[in-house]
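Take a look at the structure set out below.
The other protein chains are all here in position, but one chain of the complex has been omitted.
Per-chain residue numbering starts at 1, and chain names A and B are given in the order in which the chains are listed.
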Amino acid sequence: MKSFRKELAFEVKRRRDFINITPQVNDALAESGIREGLLLCNAMHITASVFINDDESGLHQDFEAWLEGLAPEKPYSRYRHNGYEDNADAHLKRTVMGREVVVAVSGGKLDFGPWEQIFYGEFDGKRRKRVLVKIIGE
Amino acid sequence: MKSFRKELAFEVKRRRDFINITPQVNDALAESGIREGLLLCNAMHITASVFINDDESGLHQDFEAWLEGLAPEKPYSRYRHNGYEDNADAHLKRTVMGREVVVAVSGGKLDFGPWEQIFYGEFDGKRRKRVLVKIIGE
Partner (left out) sequence: MKSFRKELAFEVKRRRDFINITPQVNDALAESGIREGLLLCNAMHITASVFINDDESGLHQDFEAWLEGLAPEKPYSRYRHNGYEDNADAHLKRTVMGREVVVAVSGGKLDFGPWEQIFYGEFDGKRRKRVLVKIIGE
């Protein structure tokens, strides 16, 4: 069994954004040399998400509006977590979108359906944050 | 290390439905011959879900009503994704329910609690869509 580990780093200029990280994950997989196995990709921070969906800007605007409806950023005082922080909403939004994805590796490729792309979802940005790629297999 | 890959295909007659796919996943596991490891089962389409819950029809009606409350299908114009599409709600519903499950394989069986069953959640049906089963182990 082989294993491979790589960190990706992102510094998102806005509080919230979605970034297609499929190219970086593909590069990590190529670097690993693993052809059959499982790939884990997870946010290392608890106010960010890694998820799989469509790379379509209208949908991303829908995600933003929908998440803001489910877990509004403001007023900050609505959340008990926001004593020293202002990011309780980011913890909730990341919960809806998910911390991680596990992707099959087959024939040395991400074993994806036609529209699957991996995104980093930032909900409390303007600082450097990390994503972990861990691959095991052969 | 052994690895095994199988696609399952579903053509759901309605826009939305939940299908218990535990028998097909069990068959894939038996076919693999793997006795200890991890099994990934994921929707290959971004308007569908694979999740684990109870096989109880009342609960499935509750899921349907609840998801429709969180991310209504109509009016289609409420979503920016719905320029050429009408399925933005399906992307959101799938996000709540999740893309994938990872299940332990122990002694050649799905290592489940008493009520765990695997479901395919379709949110934009009436066409053929696929689910991936990938198993690694020994």
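Just so it is clear, a residue touches a chain if its C-beta (ideal position, glycine included) is under 8 Å from a C-beta of that chain, and two chains touch if they have at least 3 such contacts.
Note that the structure is a prediction, hence the values are computed from the model and not measured.
**Student:** Would you write out the residues of subunit A that touch the absent chain, in ascending order?
**Tutor:** 1, 3, 5, 38, 40, 42-46, 70-71, 79-83, 88, 91-92, 95-96, 98-100, 102, 130, 132, 134, 136
**Student:** Provide the residue numbers of subunit B that touch the chain removed from this figure.
**Tutor:** Considering the whole complex, subunit B reaches the absent chain at 1, 36-38, 51-54, 56, 58-59, 61-63, 66, 70, 96-98, 101-104, 106, 111-116, 136-138.
Definition applied: only the chains that are shown with their structure count from here on.
**Student:** Between subunit A and subunit B, what distance separates the C-alpha centroids? Give it in angstrom.
**Tutor:** Comparing mean C-alpha positions, subunit B is 20 Å from subunit A.
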